[in-house]
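For chain A:
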Amino acid sequence: MQSIQDYLGAISSLTPVICLSTAILFTALWNLFFPRLKEITPIAGIFALLFAGTALWQQFAVGSITLFGGLYTVDPLTVLFGVLACGVGAIVILMTMGCESELGRNAGEFYTLLLVAVLAVMVLAGTTDLILLFIALETLSISCVVLAGFSKQDRRSNEAALKYLISTAATTATLLYGLSFLYGLTGSTSYYEIHNKIATFAHAPSLVVIFTMVLLLSAVGFKLSAVPFHMWTPDVYEGAPTPVTAFLSIGSKAGGFVVAIRLLSVVFASSVSDWSFILGLLAIASMIGGNLIALAQTSFKRMLAYSSIAHVGYILIGLISNSLDGLSAVSFYLIVYGLMNLGAFTGAILFCNETGSDRIDDYAGLFKKRPWLATGLAICLINLAGLPLPPAGFFAKAFVFWSGIQASGANPLAWTLIIVALLTSVPAIYYYMRVAIKMIVKEPSDAVKKLEPERKRMVDPQICPDVALAACVAGIVIASVMVNPIMKLAKDSVTPVTSPAVGMLDQNLN
Partner candidate 1 sequence: MEGFPQLTTWAQANVEQAVFYLLAVIAIPLAYGVVCDRNIIRSGFLLIGVFSTIAGLFILLSAQFLALAQIMIYGVGITLVVVIALMLTNPKAEKESMPALSIHKGPAIFVACFLFMCVYLALRSAENWPVKTDVAALSAAENLSRIGQSLLTNYSFHFEFASILLLAALIGAVMLAKAEPAVHDLNELSANEDKLKSSERADDVVKV
Partner candidate 2 sequence: MNPAVFEIGKFARLTVIWLSIIFGAVWAACWAVGVFAPALINASGMPTETASLASEVLRALVPVVAVAVFIPINAMFMVLCERRALALFTVRKGPNRVGPDGLLQTAADAVKLLFKEDITPHGADAVMFTAAPIIFFAPSIIGVLPLLAAASGNHELFRSVNLPTGIFYVLAIASIPVVGIVMGGWASNNKYSLVGALRSAAQAISYEIPLVLSIVAVCLMAGTLDVVKIADQQKDSLLSWNIFGGGALLPYVNLVVAGLQGNNEQVQAIMQHFQAQPLGPFAAVLMVVCCIIFFGIYITGACAEVNRIPFDLPEAESELVSGYNTEYSGIKFAIFFLAEFTNLFVVCSIASIMFLGGGHAPLPGLEQGFTEMLGGILKQLPGSKEIFSPGWLINSLVNPSTVSQAFWIILKTYSLVIFAILIRATLPRFRIDQLMAFGWKRLIPLSLILLIALTYLRELV
């Protein structure tokens, strides 16, 4: 950072961040001063997210720029995950507008905190600095804790917030401990400089590097809720308000993944074999644990929670392969998984709004009363199961597995991973399809029987979750049709962080 021009240039590259910050202030204050016009708050939030997403999107073509002396990077990876976060945020806001009554008088604050969380993910995507990494992770955690406890009258929501808070505090401590080691080893907080310093160490990475890596991976694993750091997931997912669960399941996970991608492929690029082994163990545990426990669930949200653990296992396969194909498969999977998971949660909200139930058995026969809802939800579930109907979910899984197979030469665990992934996909198909088949084939359950033949449109915002579901289904269809362009996008986005390009970035620095 030499001159004021650099500084102004950096600020103009941060337009999306500034835009979201403005929206945060706006949503925080609007309901206080104009309580009668509170309907404007979420709409303003959506517009801010769309604007920020667009502004971010325009930076896709720019290539990699490092700001603030290498402490923040705007590259296609930042853009892709930032736009993903914005999209997730917009859909979650739409979902929330449908169940605003749960939030009591604090709806404005809900949108504020949601925007803060989206902003945190956006910054996490761009950070190449340990301090900023910590601040952004902490922002994400704190806003998610408060969001999880937003239904103050609901004891389960309180429990969720408390559990999330305590476990996140523990992992924050681990993360900071690891970061302090990293700083002590290298004397720098910038990823690139740390990468260079660690590369100069002896070829076999010393014990302290592995130790640091384990500490950092445990913190990232917590955000990803990979087994064995998953303990908080089911209770928090079940207790938190459903839109928050939807955000946690994809928004905060996308943040975790982008941190993992940057940390592992930039900072720890020289000790690939170590971290891929550790992550491989995590992935196997996640796939087995998540899928098997999800089988036994009777609550729809809880089932989705455990299945999200399993999905993390699948995505980790792509990360472990540590190649261009692998990382782009991760990005693709996250996009598609985001769409279908959000769709499933929107379906859960729509169902819950009318019946007040969350039990899987109650979904039976929904097709007879609400054909469109049942169809949309079924499409999302079928894709989550990885069946080719439409094939987005199938492609996502296929890409990840393929990248795993390609990496089998370098990684001793690769074949085990693939076999476990294929085997555990079977129960996954069973428990997803069980819900879908129940909805379409079975006779209506008591809860569904009680439904009015035509849905009463109470107030206008009730239509918003419908829009969200439609958007998700449309997104899935588009992703199925346009696999190639999206895959190319994903490839472009991860190119800067795959190994040969990292060296190029170093030269850009000073």
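Basis for inclusion: all candidates are chains of the complex that A comes from, given by their letters.
Keep this in mind: contacts are C-beta pairs under 8 Å (C-beta built on N, C-alpha and C of every residue); 3 or more make two chains touch, one makes a residue touch a chain; residues count from 1.
Just so it is clear, the model here is predicted, and its values are computed rather than measured.
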Report task. Would you mind flagging which of 1 or 2 touches chain A in the complex? Result -> 1
Report task. Quick one: which bits of chain A touch candidate 1 in the complex? Just the residue numbers, please. Result -> 1, 7, 10, 14, 21, 24, 28, 32-33, 35-36, 67-69, 71-72, 101, 104-106, 109, 112-113, 116, 119, 123, 129, 131-132, 135-136, 138-139, 142-143, 145-146, 149-150, 152-153, 161, 181, 184-187, 197, 202, 206-208, 210-212
